[in-house]
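Below: one structure, written as structure tokens.
Here we show just some of the chains, and they stay where they sit in the whole.
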Amino acid sequence: MDGPQRIAFIGLGIMGAPMAANLLKAGYQVAVYNRSPGAAERLAALGARPATGVADAVRGADVVITVLPDTPDVEAVFEEILAAGAPGLLHADMSTIDPGASRAMAARAAEDGLRALDAPVSGGEQGAIEGALSIMVGGEAADVAYARPVLEAMGSTVVHVGPSGSGQTVKAANQLLVAGIIELVAEAIVLVEASGVDPEPAVRVLAGGLAGNRILDRKAAGMLARDFTPGFRVDLHHKDLGIVLAAARAAGVTIPLGALAAQLMGALRAQGHGGSDHTALLGQVDRLSGRGRGTS
Amino acid sequence: MDGPQRIAFIGLGIMGAPMAANLLKAGYQVAVYNRSPGAAERLAALGARPATGVADAVRGADVVITVLPDTPDVEAVFEEILAAGAPGLLHADMSTIDPGASRAMAARAAEDGLRALDAPVSGGEQGAIEGALSIMVGGEAADVAYARPVLEAMGSTVVHVGPSGSGQTVKAANQLLVAGIIELVAEAIVLVEASGVDPEPAVRVLAGGLAGNRILDRKAAGMLARDFTPGFRVDLHHKDLGIVLAAARAAGVTIPLGALAAQLMGALRAQGHGGSDHTALLGQVDRLSGRGRGTS
């Protein structure tokens, strides 16, 4: 069989750990590495090989996957992959980073005889655990075909959206949409509540019409209860909106609602809500509207 | 049988005409009136009684329905209903108007022994034709129960959201959400396209994740083709956003994204796109971003 069998998995956080576990469940040989060791030990109990570092993890690997917080983290690990990886190794970066950085790494990988995909994900911790992530993939068609079985072990929707960097561009569009829709849902809910209307039937009827969206479906109950337990943290979404703004600037695209949503997400973070779920935007609309339930 | 049987239907525009037709299909006796007579004649061919005016239409009616463009239109017809209506007549206003005006009319109706519901709809021309509208109803529970079979002949989701005016408040929240989501989808699509990424797979993968929403599902294909044939016109959505802003102001609610979306919708209208579909917001993001495809 020609498909990939040995996977190196770098980055075992809230998303990475269950994604690696799904690869083990699908029968892949997985070497795991994380800066702090606890997660690697838990995956070892499921059959993973705990590696001593990036170089050790990629030894003999067909595919190396990275799931890391930010662009510089990925760039640092990428240098180690370049140094240690055998020709033909495919690097699938599933972090959310700057599209330009993805393109640059792919170009350098090609010079060294390696292959690279950007394959960021949407769907949150629940999607990672259930293997039901949406994965937006940028890179060469042949490389996507090669990696597809691996990606499908982690996600239910795997779409090749274009050349290197395209996956990250679409992820940026995703983060713009999600932040903006959360803020709009927050404004709509507070408008309904402050007008003296019970928000529960309101949310039900809104979800059934043209305004319907997945934030209303999945997050409105928590929002109505002002339960902002993450989920996806304000800090990370704020970081992603920095990528969105830079991508829009690079492409010459005007995103007034996106830019304003980024300011409001930044305000949450500055006020110490960086560790709350991004739906904490609702608490901020509460506070701006002088309503008392806005504490997370 | 105690339920309503004779309906007066005032306002036979793009929405009203197919709604009245669905009442006829459901077996109700329907008297119709419209300022310009063509639509009434077409409904007469389906079995409606063409009335000579509001007073004539409501003669003997159990329920009078209004589907009119704006608050002053409804207020003017309401005066005629008050003058001509028999005690117990139920007025269901299915227009989109100011919640405060709905409350005021309901109070006056009660003084005169009439009953009133505000029952605005979401779902567009297609929903009106298919009898699949979402209907958000404000008023007394007993009156909602009385009118429910009539409303269910026009809509698939009929939710009693609270006392008089509540239906309009939830409709305002709906219009805020729809305008904002269209603008966000427009910003996301132009970001993807201007970054050199094919938007079709991008839209597909976005629709599958947390960013998923009904605008992406129903409107993205038309948006990608820059086909802004209405559908729901910019002029009407702009009018509705005026109601949204007034409702937010009255309730003391801060809606920064909603206010900005209202400005952008108003800009479309000022530029002569008032007759285009509200998804023409995409053409405006195109123009602001210096891209050539933005003509409707």
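Quick notes
Order as written gives the chain letters A and B; numbering starts at 1 within each chain.
We take it that a contact is a pair of C-beta atoms (placed from the backbone, for glycine too) under 8 Å apart; a residue touches a chain by one contact, two chains touch by 3 or more.
Predicted model only: the values in this text are computed from it and were never measured.
Shown chains number 2; the total number of identical copies in the complete complex of this file is 4.
FYI, only the chains that are shown with their structure count from here on.
Computed from the mean C-alpha positions, the centre of chain A lies at a distance of 37 Å from the centre of chain B. Residues of chain A that touch chain B in their complex: 99, 122-124, 134-136, 156-157, 159-162, 165-166, 169-170, 172-174, 176-178, 180-181, 183-185, 187-192, 194-198, 201-202, 204-206, 208-215, 218, 244, 247-248, 250-258, 260-261, 264, 285, 288-290.
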